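The complex is shown incomplete by one protein chain, all other protein chains being positioned as in the whole.
Going by the order they are written in, the chains are A, B and C; count residues from 1 in each one.
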Amino acid sequence: MQAAFFKFKHRVTYAECTIGNHVYYARYLDILEAARGEFFRHAGAPLLPLQESGIAFPVIGLEIAYKGPARYDDLLTVELWINEMKGIRVHFGFKIVHPAGHLLVEGETRHICATTDEKPRRMPPELAERLSSFVRSEKNAP
Amino acid sequence: MQAAFFKFKHRVTYAECTIGNHVYYARYLDILEAARGEFFRHAGAPLLPLQESGIAFPVIGLEIAYKGPARYDDLLTVELWINEMKGIRVHFGFKIVHPAGHLLVEGETRHICATTDEKPRRMPPELAERLSSFVRSEKNAP
Amino acid sequence: MQAAFFKFKHRVTYAECTIGNHVYYARYLDILEAARGEFFRHAGAPLLPLQESGIAFPVIGLEIAYKGPARYDDLLTVELWINEMKGIRVHFGFKIVHPAGHLLVEGETRHICATTDEKPRRMPPELAERLSSFVRSEKNAP
Partner (left out) sequence: MQAAFFKFKHRVTYAECTIGNHVYYARYLDILEAARGEFFRHAGAPLLPLQESGIAFPVIGLEIAYKGPARYDDLLTVELWINEMKGIRVHFGFKIVHPAGHLLVEGETRHICATTDEKPRRMPPELAERLSSFVRSEKNAP
């Protein structure tokens, strides 16, 4: 059975580019955060009410492979899914794809469920259930 | 009598540059904030203990003139002083100068003294006194 | 006769917020640049082909008044128009408005038409014509 995955569009700005007309390596993390925000909304668990109830998903690690440059005005597609969800851990897999279809960036961001004052905490069962439909049993990219 | 002013050095990174090898217009505001942080420390009133005692200096306005591009690896000098300090308002004047001596950016950032939950508040007299030696009676750049 | 103006939506991310849950003062400039990019596209003169033909609109000055904080997940509306267009100068007026309707930020960014190697140049007449319908004779906000 194929899990659901989520797509997010992002238009590259001058703010994100550096010398040589390509997106600066750190800016993809900003784009990924915007994509995760929409992912949680799409999954029926928007981050703002979670935050207001004291729940956050801080990043504890990440791994990225940069395959090619995104350039000014490119309309990127971010594909997002969950590689693994176990206990308090949620690992997001992602691909960032050029409008022409080729892969630009791929990797994983690793999060834990925590209180907003930075203590690990059990994920609410309803939230875990909402996220579970985005878990891919095999870590294959879409 | 000439008021004191404060100098801060900053080395331009790729992160701050955009296409065409110049610093992106918003990044100067990040550099100015770093300079103001060191200014307050230099004036004997570092921002962190002020923040911990519930005092902040949010920006309520600014005006900037961009005269020329700063480029990768330029070692910039930020010159900082106070144009005006009256009641709860503090207006910082600044110049950002190229290592070769020419002016790149100049302007003013306008702040108020506020509580950390965003209510205007009277400036502590000791703090006002520490800052007062950086006020220039005439708004002349150094 | 009322000139046209342009609206752009932006969702606030954690990347843009700082301590105290409000958008950092410099990040509005990034948001404004994204809005201007869509403005030029909407006006039938997208910036990428202009850039490829050697034309850019560097910022030479700006003035901003910050009226209230934008916070995480706020869906902001940027309203954009042209205050003045004369010779090589184009001055954009803007307002950034909270979803509840109140004004958060307003001001002006001042640009010139230039070559991509940073020399002032005359604006192509067709481009000037496309932009002219967004000029407001009086600097009234929408």
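By definition in this document, a residue touches a chain if its C-beta (ideal position, glycine included) is under 8 Å from a C-beta of that chain, and two chains touch if they have at least 3 such contacts.
All values reported here derive from a predicted model rather than from experimental measurement.
The omitted chain makes contact with just one of the residues A:Leu62, A:Ile88 or A:Val135: A:Leu62. Among the residues C:Ala15, C:Ile96 or C:Leu131, only C:Ala15 touches the chain that is left out of the figure.
Taking the whole complex into account, chain B touches the unshown chain at residues 11, 13-15, 29-30, 33-34, 37-38, 46-48, 51, 72-73. For chain A, the residues touching the absent chain in the complete assembly are 19-20, 22, 25-27, 29-30, 33, 51, 56, 58-66, 69, 116, 118. Contact between chain C and the absent chain runs through residues 14-15, 17-21, 24, 26, 72.
The definition used in the following text is that only the chains that are shown with their structure count from here on.
In this view the innermost chain, defined by its CA centroid being closest to the centroid of all protein CA atoms, is C. We define each chain's centre as the mean of its Cα atoms; on that basis chain A and chain B are separated by 35 Å. Separation between the centroids of chain B and chain C, computed from CA atoms only, is 24 Å.
Mean C-alpha position of chain A lies 29 Å from that of chain C. Shared interface positions of chain A, i.e. residues touching 2 or more other chains, are given as 14-15, 72.
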